[in-house]
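A single protein chain has been removed from this complex, and every other one stays in its place.
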Amino acid sequence: MIERLKWHHFVGLLGLAIVVAGTWIGLFVAPAERHMGDVMRIMYVHVPSAWSALLCFTFVFVAAVASLWTSRKRWDAYMTGGIEVGCVLTALLLVQGSIWARATWGVWWDWDVRLTTSLVMLLLFCGVLALRSFIEEANRRATWSAIAAIVAFVDVPLVYFCVRWWRSLHQIQSSPETVNSAMVLPLRLNAVAFLLIAIWMIAIRARIELARLQAEDAPEPEPLAIEER
Amino acid sequence: MSNESRSRKVLAIVAVLIAGGALTFLAMGGIGENLVYYWSPSELKEAGEGARGATVRLGGLVAPGSIERGDDGLALRFAVTDGTETVAVTASTVPPAMFREGIGVVLEGELAGDGTFHTERLMVKHDNEYRAPEEEDGRSMEDLVKSLQLENG
Amino acid sequence: MSDAVMPEGVIAGGWSYVIAAYSVTAIGLSVYIWSLVSRSRKPGDES
Partner (left out) sequence: MSTLHPGAAPATTTAATSGAPAPDDPAARSTTSFFATMLTQTLIVLRKDLLLEWRSRSRLVSVVLFGVVTLLLFSFAVGPDVRALREGTAGFLVLALLLSSTLGLAESFRLEQEQDAVEGLLLLPIEPVALFYGKALGNTIFLSLLAPILIPVALVLYSVEPAWSDFLRLFGLWLLTAAGLSAPGTLYSAMTSQLRSQDVLLPLLLFPLVVPVLLGAVKALDLVLTGDAMGQLGSWTIMLLAFNLIYWSLCGIVFPRAIEAS
């Protein structure tokens, strides 16, 4: 199924084009912030990273439930892709946030709810990847990693809503009303671009995983000589 | 469908409802007001003696006109307010560049016997307003206090 | 409370932070995409 789809490369190229435009506008066209100055430009990658990471993990949840329900390899592969891309984005998110925090808050890190739940989210999903790598039997790996992913997903709504539910150092979500209109455009462009790039990466990763799962399944491994050129 | 598999479904649905209910309660139950990451000046005053001697976090706005720098350039005195109560603060740390009057701060430190709060970890709390330099900040002190999420809702 | 009266409270020279954050993001994403491409070249290999 996945093999026939080449759409993801268009999605990826489109994402790359938009991210170049969005970043250019964000860095050189949009105004500096009144108090944060140029540091605030980190927002144009930080917020898109956060959105796309959360969407990745939401997709992981859907894929994990589907994988448990249907026991199809395709969902297992999509889930793996989602987890890996989500982890990469979350790791980037934490580093960008830390740099921004040093400039504005004055500290690299603080055990505030937003930061803690985000770090926990990264560790939880890395744990799922680790679990996968240790299980050899395919069915069991699919089931158990789906279960671990579903359990890990409990943290995802917490990451998003915690700043509204509890007092934190991290500011709550901004909205177009709280952001200067000239800053909204690069933010939106980069958000769309990050999402497209994330979809692209998930699709590539899922294809790799699916190929691996099918190779695992093959009754007799093909002679290696064919592939070595 | 046999009774047993239906019973299993009922059990699963009940479990999902319990989990969802617990999560909703965490969100809406208002326990967030009590599990605070930092205390407002009012809460700190309310705690009185109980807050003495322990490391606590204090959050609020830097009161306008309260910033004084010591001669050595390190000791910093200011007041933190939430609109109703004000706590005097001494800080033995270099504040971040965004430190100014009317900005939110979160301080980690101790309440001394004379009612001043001493901190060595001063963090600036920015709200979710992002404005260009030429834009005027039309917000009143009350609006700024509101942005500190001192009352949850 | 206008900016003219309060010269402090504004971060000056924040570009180094911006450059750091953007390069980390760019390098991180590029390395990951590169790893994806190199992994998809030889299917069946251990990730």
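The first chain written gets the first letter, and so on, giving A, B and C; residue counts start at 1 in each chain.
As a convention for this text, contacts are C-beta pairs under 8 Å (C-beta built on N, C-alpha and C of every residue); 3 or more make two chains touch, one makes a residue touch a chain.
The shown structure was predicted, so the numbers you read here are calculated from the model rather than taken from an experiment.
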Omitted chain touches shown chains A, B
Sole touch to the unshown chain from A:Val62, A:Val95 or A:Ile150: residue A:Ile150
Touch assignment to the omitted chain, from A:Leu27, A:Ile135, A:Val184 or A:Leu213, lands on A:Ile135
The missing chain sits against chain B at residues 1-12, 14-16, 18-19, 21-23, 25-26, 29, 31, 34-36, 39, 43, 46-51, 54
Absent-chain interface residues of chain A come out as 65, 68-69, 116, 120, 123-124, 127-128, 130-131, 134-135, 137, 139-140, 142-144, 147-148, 150-152, 154
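Please note the rule applied: only the chains that are shown with their structure count from here on.
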Here the gap between chain A and chain B, centre to centre from mean Cα coordinates and rounded to Å, is 29
Whole-angstrom distance, CA centroid of chain A to CA centroid of chain C, is 15
Flagged in chain C as touching 2+ other chains are 3, 9-12
Going by residue number, chain B touches two or more other chains at 97-100, 103, 133, 137
Within their complex, chain B touches chain C through residues 64, 97-103, 133, 137
In the complex, chain C touches chain A at residues 3, 9-15, 17-18, 20-22, 24-25, 28-29, 32-33, 36-37, 39-40, 42-44, 47
Note: in the complex, chain A contacts chain B through residues 31-36, 40, 43, 103-107, 110, 112-113, 154, 157, 161, 165-169, 171-175, 178-180, 182-183
